[in-house]
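A single protein chain has been omitted; all remaining protein chains appear in their positions.
Chains: A and B, in written order; residue numbering restarts at 1 for each.
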Amino acid sequence: MVQVKSLVKYFPIRGGILQRTVAQVKAVDDVSFNIKRGETLGLVGESGCGKTTVGRTLLRLIPATSGKVIFEGRDVFSLTGPDLKAIRRDMQIIFQDPYSSLDPRMPIGESVGEGLLVHGMRDSKKRNDIVMEMLKRVGLEDYHARRYPHEFSGGQRQRIGIARALALRPKFIVCDEPVSALDVSIQSQVLNLLKDLQREFGLTYLFIAHNLSVVEHISDRVGVMYLGKMVELTDRETLFRDPLHPYTKALLSAIPIPDPTIKRERIILQGEVPSPINPPSGCRFHPRCPVAIDRCKVDDPPFEELKPGHLVACHVAKQQVEEEKRLMA
Amino acid sequence: MASTTADLPAASRGIALRKSEGQWTIVLRRFRRHRLAMISLFVLVLIFVASLMAPILAPFPRDATGLAPRFSPPLTTNPQTGTLHILGTDHVGRDFFTRLLYAARITLSVAFSVATAATLIGMTLGALAGYFRGIVDSIVMRVLEFMASIPDFPILLIIASILITDPKLLPYPPFVLDLIGNLMLLNSVGTERAQVLTMIVVLTLFGWTGAARLMRGMVLSVRERDFIESARSLGANNVRIILRHVVPNAFPPLVVAYTLSLAGALTAETALSFLGVGITDPTPTWGNMLQFATNFMLTNPWVPLIPGIPVVLCSLGFNFIGDGLRDALDPRLKM
Partner (left out) sequence: MSSVAPAAAKGARVAGKANAGSDRSDLMLDVQGLKTYFYTEDGVVKAVDGVDLKVKRGETVGIVGESGCGKSVTSLSIMRLVGAPGKIVEGRIIFDGTNLLELPEKEMTQIRGNRISMVFQQPTTCLNPVFKIGDQIAEVLNIHQSLGKEAGWKRAIELLRMVGIPEPQKRVHAYPHEISGGQAQRVMIAMALACAPELLIADEPTTALDVTIQAQILDLMRDLRDKTGTSIMLITHDLGVIAEMCERVVVMYAGQVVEEADVYTLFARPLHPYTQGLIGSIPVLGKVREHLDVIPGTVPNLLNPPPGCRFEPRCQACQGAARERCKVETPPLREVEPNHWVRCWMYEK
């Protein structure tokens, strides 16, 4: 359904009197993946890894530097005018911060119905019916429609955000950290709602989050990003049971498990994520990688399918997989 | 703690059915709690209404001289007509109360015109600069910086003195002059109308920068918020985004700035007129009334108070109202 091919997004840093580009933040650097109809693709990574930028470039909320996004056979980046507007009906976004994603000076009914109005539904009665239906579907009442965002709690605002995205009956929704600003007990309400809606409306999700447990819960396949690159992409079970990339392994072991009886051997990564302005040479993870070899410093590993449906970008993992195969043979 | 009234079902349901709990209702409710602002509003409305009713309230013609001996003290009875000079007479025997009323009309009209024009211009330029950035922003900001780097008042003095001494320098369309004249009850003969209009133009020229800067800042911060991106992802175009999302959200501080710029325009006009390069006698303004009053204040100490008190009241009043609005509009305070 969605094909992302070599997506690149550099943010220029301008300086000096002439506002010349002095450096570039390589937020997303050559990322490719596919999303199948009806599935949820999870995208995880730490702050600054470019996962949010992927979501926004995909929807053309920010222009891409290069690359291609094909949505149902149409090249999203080459569309203009009415075609672009039409495709926006099908692709929606749910934002992380429920406090800033709703216009504070607009009653929420109007916010939810805005997309319908923009897409030419002038009949306010019809619009109102859809708004009410959507509000009810996400667990709010009719009378809420006249209220303003400040009258709602974070969880309710997130529901409103979902209703707003849903009103246009999109096929594909980018969920950009939709639950990370919410309290735990509210988080599960929203996650369950997203799952139910997916089944009901046959939605396809790109679910972006930094919380691996949440991503594991909701996704069918998961992609792991590090410093603008995709380092591993496979189905959920394989990723959590048999991760190949050392970064994924470290990430998984770093998550505190809410069970005091489990004592794990933990891989603690040294150092911090380097700056995306001047990323390390070769494999971007090599300065922090516990298993790095000399080759990693100079040679950027390709993102390739090491096992069926399991894509990894790592020299060491590749060697191991090949070793295993030889042993099997 | 975020208020979560939406959860309280029955109690707040009644309120919800009316549209009354909108943002402006809340603002109004909180403004009413600000005592100084409410008093100021009352006083200003009083002065405003009085100035509107100037032709009815004024006991004498505006410019008639020699009505009574010069500097008759307040509450002197006019020897010819027997009418009371409530505030006495000035240095050429004109009725102070009458002139004060007409002056209020002129001074306040000038202040409102300047503040409105300056805010509108500033708002538009600021919004365009903030939303489109790039070259538009660069041009507006460079002009702003230029205006900020030159000392305001001396330049204002020079420009005002050149234009005011020869108001015919600027070609005004007659209908604008008529409008101004009728609004402020000015004489249609002579250069009085052109002079007042020039005053407005000059003050506006220097007054729009604050609003522009503020609006640009607001737009820059609003446009980074997610709901703008959300609107764009729905397919909304720039016009809709600016008019429906950006401007309403940037509006509250602008309202505050508007009231404060009313005070600014009022004092600036008063100051220029006081220095004799603004609106000049016989057209009455509080500023030029003060000017003459100071010449005679050693012998007649009450005279400067007559135009002085309304200037202070209005300028303080606008400031207090601005304060009240700021508090009422402050999103950090709980709703």
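Operating definition for what follows: a residue touches a chain if its C-beta (ideal position, glycine included) is under 8 Å from a C-beta of that chain, and two chains touch if they have at least 3 such contacts.
Small disclaimer: the values here were computed from a predicted structure and weren't measured.
Novice: Could you tell me which of A:83, A:123 or A:183 touches the chain that is not displayed?
Specialist: Considering the complete complex, A:183 is the one touching the chain left out.
Novice: Considering the whole complex, which of A:55, A:115 or A:155 touches the chain not shown?
Specialist: In the full complex, the listed residue that touches the missing chain is A:155.
Novice: Among A:192, A:278 or A:319, which one touches the chain that has been omitted from the display?
Specialist: With A:192, A:278 or A:319 as choices, the missing chain is touched by A:192.
Novice: From the list A:87, A:230, A:273 or A:313, pick the residue that touches the absent chain.
Specialist: Considering the complete complex, A:273 is the one touching the chain left out.
Novice: Which residue, A:197, A:214 or A:289, contacts the hidden chain when the whole complex is considered?
Specialist: A:214
Novice: Give me the chain A residues in contact with the hidden chain, please.
Specialist: These residues of chain A touch the chain that is not shown: 46-47, 153, 155-156, 183-189, 191-192, 195, 210, 212-214, 216-217, 236, 240, 250-261, 266, 268-269, 272-273.
Quick note on the criterion: only the chains that are shown with their structure count from here on.
Novice: Using mean CA coordinates as chain centres, what's the chain A-chain B distance in Å?
Specialist: The mean C-alpha positions of chain A and chain B differ by 51 Å.
Novice: Considering the complex alone, what residue numbers of chain B touch chain A?
Specialist: Per the stated touch rule, the residues are 2-7, 13, 16-17, 19, 21-23, 225-227, 229-236, 240, 244-245, 248-249, 331, 335.
Novice: Which part of chain A faces chain B closely enough to touch in the complex?
Specialist: 56, 59, 61, 84-85, 88-89, 91-93, 95-97, 100-107, 111, 114-115, 118-119, 143-144, 146-148, 150-154, 156, 161, 164, 168
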